[in-house]
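Below are the structure tokens for one structure; questions will follow.
As you look at this complex, bear in mind that one protein chain is not there, while each of the others sits in place.
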Amino acid sequence: MFITCYNDTLFPETGKAVVRVLERLGHTVEFPAGQTCCGQMHWNTGYQAEALPLVARFVAQFRHAEAVVVPSSSCVAMIRDHYPKMAAELGDAGLQAEVEALVPRVFEFSEFLTRRLGLEDVGAYYPHRVTYHASCHGLRNLELGDGPLRLLRAVRGIDLVVLEGMEQCCGFGGTFAVKNAEVSSAMLAEKTTAVLNTRAEACTACDNSCLMHIQGALHRQRTGVQTVHLAEILASEDTGSAGAAR
Amino acid sequence: MATDAREAVLTRIRAATGNAPETRAVMQEWQGIRRQYRQHAARDHEGVLELLIDRLRDYDATVQRVSRDEVSAVAARLAAARGIRRMVVPEGLDPALLPAGLACETDRGLSAEELDGLDGVMTGCTLAIAETGTIVLQRVAGQGRRAISLVPDYHLCVVDEARVVETVPEAMARLQPTAALATTFFSGPSATADIEMTRIKGVHGPRFLDVLLVRDGERL
Partner (left out) sequence: MSGQPLDPRTAPTFPAAARAMLGDTQLRKNVRHATGVIQTKRARVVEEMPDWQELRESGRQIREHTMRHLDHYLQQFEQNCTRAGGVVHWARDAEEARRIVVGLVQAEGAREVIKIKSMTTEEIQLNKALEAAGVHPYETDLAELIIQLGQDQPSHIVVPALHKNRQQIREIFQREMHLGTLGESPQDLADAARRFLREKFLRVKTGVSGANFLIAETGGVCIVESEGNGRMCLTLPETLITVAGIDKVVPTFKDLEVLLQLLPRSATGERMNPYNSIWTGVDADGDGPRRFHIVLMDNARTEILADEEGRQTLHCIRCGACQNACPVYRQTGGHAYGSVYAGPIGAILTPQLQVLNHAQTLPYASSLCGACYEVCPVKINIPEVLIHLRNKVVRKKGPLTPEALAMRAMGLVFRSERRFRAAQRMGRVAEAPLVRKDGQGQGWIGWLPGLLGGWTQVRDLQAMPQQSFREWWEQREKSEVSRGN
């Protein structure tokens, strides 16, 4: 598993949930300790020189894995869309070949379940009203389509409601949220309004970055609505004592 | 000066692209462009005609299917219903098609002001594209100068069934031999959506369009 830097630091529960789901399905999870960051923030902000060395680090950590599962679509998009080009830019033929071999084995978490394993029902139980936000990278770069929704529909007890403008950007965009804070806020306001209109208890997605953004406003406004990563919903089981949404 | 600019721009382009291959190589590369889009009709001809009628009506044009013998009488009825009294027609339009009993002036270089004083225009066409509801006019006999189908407020267009194609690529293939002629594609009456995206029919071009689709594949 590649947890990604911000999930490791800020959202350990998501990582634990990925481990729980994969182990429940009979897979062995490994966590190479040398992993840090995919380089997305640097790359997308224009600091390409800082991002380049992270390609070799990623390859060194994961070259032996059968599959690399990542609970973040934007990081997978970074690896899939940019690593081959970055390796070429570094002019290292060996690295280029390794990237080429490794990239097809890198999966976003929901994508791994639906496309690689061909699963929809992973035995989850989550008795809450939930709405799903299709994050931009998952939707447009990874073309996840309705994969995450199919996983959610198979969850027992869930009351899944459609989010109006599901495919609209929440306004996060990494450093965009800071550099263009006002426009980002305006975009976020549309998203949170849509979330509140669903009367859902929780909003889910395949990216904690978007969720952190959405949650930031939902919490500031004291709405009581939570955000929860898709992996955490899929990890929930019927233990007799139904927990609250995160 | 002007020559300097020409040389300067072309030199910059060559420096930027870093190549100057032979014409033959450029043409070969052009031929290699992927073209997997539809280039032929998927419907039978009757289906194509129905599609054209549907699309033209979608643009608020009226369409009637007539035989060649009926054109003159139907044209007269349509023009009368629109209150048209004087029309301009291009040179080369078959006199047998003209609206019976209506004053028709043949264009031999009418000025814009003179055209502005006429109520309507009647033309044939080079072809029509069903999928987009488009009619194509060219600078040939029976279709005339571009100005005559522009300034008057009403256009009565005669379309021979054999001139109707389904798709844009079919149309361009047929137009290729006369590609250098002044050519106008029009799709419905002139329109704008500049104000609150509300579609308004008719701004500067003709606001009213009637189409006569002529049966039997007879040539105009």
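Note that the chains take the letters A and B in the order they are written out, and that residue 1 is the start of every chain.
Convention: a contact is a pair of C-beta atoms (placed from the backbone, for glycine too) under 8 Å apart; a residue touches a chain by one contact, two chains touch by 3 or more.
Just so it is clear, the structure is predicted and the values come from calculations on it, not from any experiment.
Interchain touches from the omitted chain, evaluated on the whole complex, reach A, B.
When the omitted chain is restored, the residue from B:L49, B:V74, B:L98 or B:L150 that touches it is B:L150. In the full complex, chain B touches the hidden chain at residues 2, 5-6, 8-10, 12-17, 19-21, 23, 26, 29-30, 33-38, 55, 109, 112-113, 116, 129, 131-134, 139, 145-147, 150-151, 168-169, 171-173, 175-176, 179-198, 200, 202-206. Mapped onto chain A, the interface with the missing chain covers residues 3, 5, 7-13, 15-16, 19, 31, 33-37, 39, 41-51, 53-54, 57, 136-137, 139-141, 168-169, 171-189, 212-213, 215-217, 219-220.
Basically, only the chains that are shown with their structure count from here on.
With each centre defined as the average position of its C-alpha atoms, the distance from chain A to chain B rounds to 52 Å.
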